[in-house]
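Right, I'll just put the structure down here and ask away after.
The complex appears here without one of its protein chains, the remainder shown in place.
Labels run A and B following the written order; every chain starts at residue 1.
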Amino acid sequence: MAQIVLDRLTAAFTGGEILQTGSQHGNEWARVRRDAWIKVATFLRDDPATKMEMFTDLTAVDRFSAEPRFDVVVHLYSVTLKHRVRLYGGCPENDPTIDSLCSVWEGANWYEREAYDLYGVRFKGHPDLRRILMYPEFVGHPLRKDYPKEKRQPLVRRSHTEAGE
Amino acid sequence: MSADSHSSGLEPRRVVLGFQDAEDLGAPDLPTEPVPLNMGPSHPAMHGTVRMVLEVEGERISSADIQIGYLHRCFEKESENATWTQIFPYTDRLNYISPMLNNVGYAMAVEQLLGIAKSIPERAQFIRVIVGEVSRVSDHLTCLGASAMELGAFTVFLYALKAREWLFELLEEVCGARLTSTYCRIGGVAYDLPEGFGTKLRDIMGRIRGVLADIGKLLERNRIFRDRMDGIGIITKADALAYGITGPVGRSTGLAYDVRKDHPYLVYDRFDFDVPVGSVGDNFDRYAVRVEEMVQSMRILEQALDTIPAGPVMVADPRVALPAKTETYNSIEAMIAHFKIIMDGIHVPPGEVYSFTEAGNGELGFYIVSDGTGRPWKCRVRPPCFSATAVLGKVLPGLFIADVVPTFGMINMIGGECDR
Partner (left out) sequence: MADSGPFKTVGSGPIKAAPPPPEMVTVVIDGKTHQFPKGTVLLEACNAVGADVPFFCYHAGLSSPAVCRQCLVDVKGQPKPVPSCYTPVADKMEVMTKSPRALDVRRQMLEFTLVNHPIDCPICDKAGECLLQKHYFDWDAKFARNDGIKVKKHKVVDVGPHIVLDQERCILCTRCIRVCDEVAKTHQLEMAQRGDREVLTTAPGHKLDNPYSLNTVDVCPVGALTAKDFRFQMRAWELYTMPSVCPGCATGCNVEVQHSRGQVYRLVPRINPAVNKHWMCDEGRFTYKRAQTERLVAPLSGGTPVDWDRALDDAGRALSAVLAATPNQVGVVFNAQSTNEDLYALARLAFDHLHVGKAYIAGMDQGWHDDILVSADKNPNTAGAMAIGAGRLRTLLDLSNDLKAGAVTALIVVGTRGVLGTGPGVAALPLERLRALVAIGTHRDGVTAAAHVALPLAEWTEVDGTFTNKLGMVQRVRAAVPTAGDSLPGWEILSHLARKLGATMEFTEAKAVFAEAKQKLPFMREADWGRPMLPVQLRFANTRG
């Protein structure tokens, strides 16, 4: 369905930036080497045969016992050519960083903040990387597999002056 | 607005203010300093619970920091600990104004992973379309009603909610609940439509058309309404693409993308309907697109009710569908099947899929990762109003504080969906 996208990717990037491609349940996907993340994304946005102008989704998956531990997953769509692709960028546990896509699509901003908040993946070059769903004093990254569901967080106490007394 | 078949026939009017800004009058430069202004999370107009930290100079906003997360209820974390079927109640509470659409989206995603997407019985597919469109109408009614109320049109709010009540009563007959329907199951729907559903729905649609006409008369040529909506909160098509904004908000910018038309799913390809597309991308366009979408949804509903076939509403796969109660209580085989489906959860083969449908606010995506057991490894919801709320940080600066209200209202940010 979107095989053209995978073909263009493997044709344009011959230096091993595309680690693997595949198609499953009608979804085409490509695994991209971390250092080529922005290059591949920009190519997909601008190449006339792929034209992925719409940024659909960015999230992370915690594979826990596989290497690399975190997979940053991006879904892109082309409104004109009506095809989509999924990109995986693997980040190991001891260095969970990857480049930010905010320079390619502005909308990646909030999605990357969410991935940072919930998984702890840092996005290099992000203009404003802070928590978005959790409150600022939250400790930890809740969607990681080793964060137990019932874990309690320390209470946040406001000082007397802040409370308006 | 474009004059093609997608337009709704409503004209925007560029309204000229009857007085001039103080700046134009040559008034002496009053000293100003940026003032931080906190709107929300507890604020009558910040429905869905969102906090906007605005920096204002005079009445104009110079920067806006939209802070969401006040309604975060850990959908993804809970999904990782629940069986596939147990996630349906969680999906109800995503976009809680149109719960059926979330149910349908999630069920389709799991069915794709299971490989039974093509074997869903036809009647079940029609039912999913019907309840989905009913939910869409109620979603748009709520959005219009609430936004109008915040601009002062309280009557419109009551009219819209009266219409919504008819739909909720109908949905209550179908599944037992107005809001938390949990109606779909993996492989079909939970129960068949009740008797007389078609007649009741047609009657309600006739009355809703009347209500829409009333609302139109009250709002569309209303000076106050038009002043506050025209030319305010313009989102460009380029921004819609960069931020991934779809649905009525995206279409109001001129982006002609509707999942039902571009990637038809269920039985949408059998129905004849139009997709309204705006041109300016302001608040009024969003209002007009929603009104027209309701009209088109009712078109779909008429056609669906006319052509719905008889038949089962659940796929006949014993590993997915629960056996009948009489069987369960009287034979060990059915008892075991019932037990394993509920306790172990349906065994979905390992894999990943991104499945998308057109929800009330746009492309609702479910990205599901399965590890082969009865519960997901990851169940991600791609919320359509997340992107729309994000673009507010770019759209609000330059507007008046008072413009925040209609702009935010017309984005239709549903807290349950945005924060999950």
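Everything that follows uses one rule, which is that a residue touches a chain if its C-beta (ideal position, glycine included) is under 8 Å from a C-beta of that chain, and two chains touch if they have at least 3 such contacts.
Predicted model only: the values in this text are computed from it and were never measured.
Chemist: Check the options B:73, B:207 or B:319 and report the residue that touches the missing chain.
Modeler: B:319
Chemist: Which is it among B:233, B:345, B:362 or B:383 that touches the chain not included here?
Modeler: Once the missing chain is taken into account, the touching residue is B:345.
Chemist: Against the chain that's been left off, what residues of subunit A make contact? List them.
Modeler: Residues in contact with the chain left out: 64-65, 145-146.
Chemist: Which subunit B residues touch the hidden chain?
Modeler: Residues of subunit B in contact with the hidden chain: 81, 318-319, 323, 327, 329-337, 339-340, 343-345, 373-375.
Simple rule for what comes next: only the chains that are shown with their structure count from here on.
Chemist: Using the touch definition up top, name the residues of subunit A that touch subunit B in the complex.
Modeler: 24-27, 29, 53-57, 59, 61-62, 73, 75, 77, 79, 82, 84, 86, 105-107, 109-111, 118, 131-135, 142-143, 149
Chemist: Can you tell me which positions in subunit B touch subunit A when the two form their complex?
Modeler: Its residues touching subunit A are 67-69, 72, 74, 76-78, 81, 112-113, 115, 239, 241-245, 255-257, 262-263, 351-354, 363, 365, 367, 369, 377-378, 380, 382, 386-387, 389-391, 394, 419.
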